[in-house]
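Missing here: one protein chain of the complex. Every other protein chain is in place.
Showing subunit A:
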Amino acid sequence: MWFEWKIDFEGQKQAELISQVGIILFAAIGFIAGFLLQNLILAFQIFGGGIFLTSLFVLPPWSFYNQHPVQWLPPIQIEKDKPEQEEVDELKEKST
């Protein structure tokens, strides 16, 4: 669906890395800035702004997250074998 904002597996790895590095980085910057300027609210404003910025980077399905789509194998035809069909019928009888 269009609203699911799907990304492929390589993109998920990248998104996880970017989000973790970004959030920790903004927490560190917020702490240092707040400590040097002796302002507690500033530290949390920087941290909150950092979470918002990281979300902008990670939540939407940017094209660089979809560079490695999953390579599905081509479909194979299943031949109907009689012995296999009989086993399936027996199992169905036992379960009902």
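Going forward, contacts are C-beta pairs under 8 Å (C-beta built on N, C-alpha and C of every residue); 3 or more make two chains touch, one makes a residue touch a chain; residues count from 1.
The definition used in the following text is that contacts and distances are computed from a predicted model.
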| item | value |
| --- | --- |
| Choices "T-complex protein 1 subunit epsilon", "DNA-directed RNA polymerase III subunit RPC9", "Signal peptidase subunit 3" or "McKusick-Kaufman syndrome" - which one is the UniProt name of the chain not shown | "Signal peptidase subunit 3" |
| On subunit A, residues whose C-beta touches the chain left out of the figure | 3-7, 9, 12, 15-16, 19-20, 23-24, 27, 30-31, 34-35, 37-40, 43-44, 47, 51, 54-55, 58-59 |
